[in-house]
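Other chains dropped; remaining ones untouched in position.
Chain naming follows the written order as A, B and C, and within any one chain the residues start at number 1.
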Amino acid sequence: MDDSSNKAVLLADRISKSFGEVPVLFSVNFDVQAGEVHALIGENGAGKSTLMKILGGFHAPTSGNLIYDGEETVLPPNGQAEALGIVLIHQELNLAEQMTVEENIFLGRELSRNGFLDRKEMSQKVASWLQEVGMNISPNDRISELSIAEKQMVEIVKAMSRDARVLIMDEPTAVLTDAETELFFQQVEKLKKRGVAIIFVSHKLAEVNQIADRVTILRDGQWIATKPVDELSLDSMAQMMVGRELSNLYPPKNEADVDSDIVLQVQNLVAPNVNNVSFELRKGEILGFSGLVGSGRTALFEAICGLSSIEEGQVYLDGQPVQFKNVAEARDAGVTYLTKDRKGRGLLLEKTMRPNLTLMALPKFVKNFMMDTAAEEEALKRGIRRFDIRARDPKVKVGDMSGGNQQKLLLAKIMECDPRIVIIDEPTRGIDVGTKQQIYHFIAALAADGMSVVVISSEMPEIIGVCHRVAVMREGRITGVVTGNDNNETEIVRYAAGLKEARVHG
Amino acid sequence: MVDQTAAPEKQSKWPDIDFKTLGPAIALLILCVIGYLLNPAFLSEGNITNLLTRSAFIGIIAVGATFVITAGGIDLSVGSMAAVIAGLMIIIMNSAVDTLGTGVATVILGCGCSIILGIGAGWINGFLTTKGKIEAFIVTLGTMGIFRSLVTYFADGGTLSLNFDLRGTYRPVYYESVLGLPVPVWVFIFVAIAGWILLNRTAFGRFCTAIGSSEAVAKYSAIKVDRIKTYTYIIQGLCVALATIIYVPRLGSASGTTGVLWELEAIAAVIIGGTVLKGGYGRIGGTILGALILTTIGNILNFTDVISNYLNGTMQGLIIIVAVWLQRGSWGKNKKKTT
Amino acid sequence: QEDKIKIGVSYPTPTHAWAAGMNWHAEQAEKRLEELYPDVDLILVNSPDSGQQANAIEDLVSAHGIDALVVLPFESDPLTDPVLNAKKSGALITVVDRGLSQPNIEDIYVAGNNPELGRVSAQYMKTRLNEGDNIVILRGIPTVIDNERFDAFMEEIEGSGINVLDHKHANWNRDDGFEVMQDFLSRFPDIDAVWAQDDDIAIGVMAALEQASRDDDGIFVVGGAGMKQIIKRISEGDELIPVDVLYPPAMIATAMDVTVNAFKSNGPVAGRYILGATLITQENAMDFYFPDSPF
């Protein structure tokens, strides 16, 4: 630590931070050197994003100093630290939705010639960067038309385009698939070779192990340890984060009863981005949906739940044909869908936890035509306990909660609807290992109780570890369904990549 | 947006709650003190009653506007809507005199029609906004023109007047007092309480707030966005109808100039009261105070002739800006801000 | 202060030139009368619409405790009740220009004559035009006043063989007068005269005629009300605007005079004073010229 701090490009010295009365960081030390990747890990709400924002100049520390290039510095606010070479990718997407990819990437740093934008130059640059990270989108696409993963990649491209000396990345891979992560890491390696100091926050410990040189662990706002990555195993990282021994991440799989009733059956469904899909879901089953980004998994279930229109095909619920015109009908029939876009579609960021929690199940909380606030309070307490939601200030705006705790709140919100069939899109996005384990056990418990669960996930281990059966989608079709021993990574990847395709009968 | 980004800056809870909630009340209080200093008659019972009664029109309409704005919409047509409803009410009542006489029955018929018309007009605004997918601003700018020209057409360019005998029957609705308060004030109180409960204590109010905060989140949370939005316009229409019911007996007539600029006054009352124009946060209590503030400004200006009459607009504009500035409490925080 | 005679004067906010002229005359009268009678206090209030005028009248009664009310109603019907309430408080009522919709409320009535304005204008048209000649009409804001003027004009012009090509509302506004006239000129190649009804509109009309270079083929414009610029042009013998029909903005001053007199003279003062719609021509123009008035 001592010798390294000499070479540190950016060094945080005994940083503390409170929001109002609520302390979040307690005298944390952190440093990063040129040409290294320094990973920061910790539970949800440990204060990782807060520390990153302080290092990027977006928050001012309550006490403590930043030392940049050996000199004590007060960073300018609002991203102006970029001019000093410090670039931050926020955990929450930070793009102007109605603007194009090119406009976003160059926002605030437009290339001009004689006062006019040099659009050709910018466009070419963006196109080449996009190609470098293997993205198949045009610089003129609007952000609002991109998938979340694509948006994240745009953020990454944006950050990497800015000639950073210190690049801070807060969970850049949370929404990426393995393939995309791989491409991304190639870029990181390049930057590292160029001598960029990189700070990397992630809950995917395997990734940390792969890319990081040093790891710092934070728990409840306290600095726990900083170690070279070779001295840490995945288990020890998890253990230091959570502060206790973690048992098996995945719950034991009790095979679903193949003879139990079919609760949901989909036949030859055609919808926007969905092309003739058939499958069935049994009572007590956990059905996984895997596939590459944009393979149409989300589109499929949005169509089923009345969020987009069904063009052809039929959905049966308990053998009865149904077609939900809106989410309320689906909810009333016991089918609920948890979106993967928690910021844009999941939570009201300006509101506190309570109205968010009960929003979807609001009819349940009405007594004599009035809102039953006591029952809501009760539900909130229950939700907080059940999902281990950690907000130090219960009146905090949801937008100010840590990403992982938002995700937990979203789960709690869906569960308030008491669904029979729950469809969870990317359930553990941005969630720490400890909580992940809780969520997996929770899903298993739901299934054991006779509920049916659909898990859409781009995390292969999660899909394999939790699901009884996995359907693999590609270009809007189901290319294969794997069970039992076939439920393994190679098999799924082959279906997902289009190397193999089974005839799937409805 | 301004408010959303500004919000997290507030460090301590105290001044925040203070200004959002008490701001309009303080502004009103200051106005009352000024009024009293200018002319002690300002606080006479008669004047207070006049003031409250007058606020009733704009106040009732503004309660409706609070719902529309909270759900992220806007309604520019309310003034014209009031005019056309008043006009049609008068036509209907006048022609019902032959069959129903000049008694209470005719007045009730008129009020019933008013409410039906208000709901219908609100529904049209809501339908065009939600199903037609046209911006609320354009829809209601359009219906504003349509309603206004319709009332001019019905009145043949002139004034529609209520049958004189009927006016006698209907008069008490504006001029009588019950338990010391004029009827319009009671209606105002009733609408305010109903509106408050609806916005703050029912699922519907939650839905409005959610839609105004984020339509996408609302949609994914099983809220029937289009339906709720349409309801807000219908509530607005209903409020306009109620305001019209107490307006007609006052002047007994309607013309192309009835209700001109009420829409701006209503929206101003809502915003002064602390509701956020872009939606997602609504305060009925604030709206009521906003309406009272606006009426008081006009009243005070009638109480003094120190200022040239031509400068009334200047005073009004200044007071509105200062009132909002005071209550937003930005003067205390300015130096803490970093930008 | 208590023993002063308080007279409230309520009229619409001047939003067009005629009303501004009226406001000027009212202010002149206030100054003159308050100087003349130190124990008289005149309180001038203007309001932008009927509802607010009703408010203002209420406030004059409740806050100022007026002894008399001089009111030029924004509209007749809506203000009938509020004025009646003022009367019930014991105030002497003088109504100016627009009658209330019930008889016997006002003690004094001072008014111009709207139908007469239309009639006189039509009569002049008939003296200048022949059968088969074409005119266009630019009307005011759709209100009773506009209707009265228009209906009387049409009644008078009927049977004369003069064609009224079309009539549109120009809202007593110069810009609207200009634009509507531009469109009339594009639409109708042959127009012999224009009835603009109001001098503000007439100014817009003349600008449009000038722009289209159709101001020197014998076409003429008849305005109304008696704006000083127009009267000046008439006195100079302008061919384009040979006459104007008076609708005197000074009527409010007359009403204030009469009302103050009711308190100051010994005999009872009451009754109706209807001011004629005089045709202003080059000969008599200077009698109606007030260079200091804004109108």
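Convention: a residue touches a chain if its C-beta (ideal position, glycine included) is under 8 Å from a C-beta of that chain, and two chains touch if they have at least 3 such contacts.
As the structure is a prediction and not an experimental result, all values here were calculated from the model.
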Q) When all copies in the file are counted, not just the one of each kind on show, what formula do you get? A) A x1, B x2, C x1
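Rule of thumb we're sticking to: only the chains that are shown with their structure count from here on.
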Q) Among all chains, which one's averaged Cα position is nearest the averaged Cα position of every protein chain shown? A) B
**Q.** Approximate Å spacing (C-alpha centroids) for the pair chain B, chain C
**A.** 34
**Q.** Separation of mean Cα positions, chain C and chain A [Å, integer]
**A.** 73
**Q.** Whole-Å gap between the CA centroids of chain A and chain B
**A.** 44
Q. Counting only residues that touch at least 2 other chains, which ones in chain C make the list?
A. none
Q. Which chain A residues touch at least two other chains?
A. none
Q | Interfacial residue positions of chain A with respect to chain B in the complex | A | 20, 60, 77-78, 307, 326-328, 330-331, 336-337, 339, 344-351, 355, 359-360, 362-363, 365-366, 369-371, 397, 400, 413, 417
Q | Sites on chain C touched by chain B in the complex | A | 13-14, 23, 43-46, 49-52, 54-56, 58-60, 62-65, 74-82, 101-102, 141-144, 146-147
Q: In the complex, go through chain B and note every residue touching chain A.
A: 4, 7-8, 11-13, 197, 201-203, 206-207, 209-210, 213-214, 216-224, 280-281, 338-339
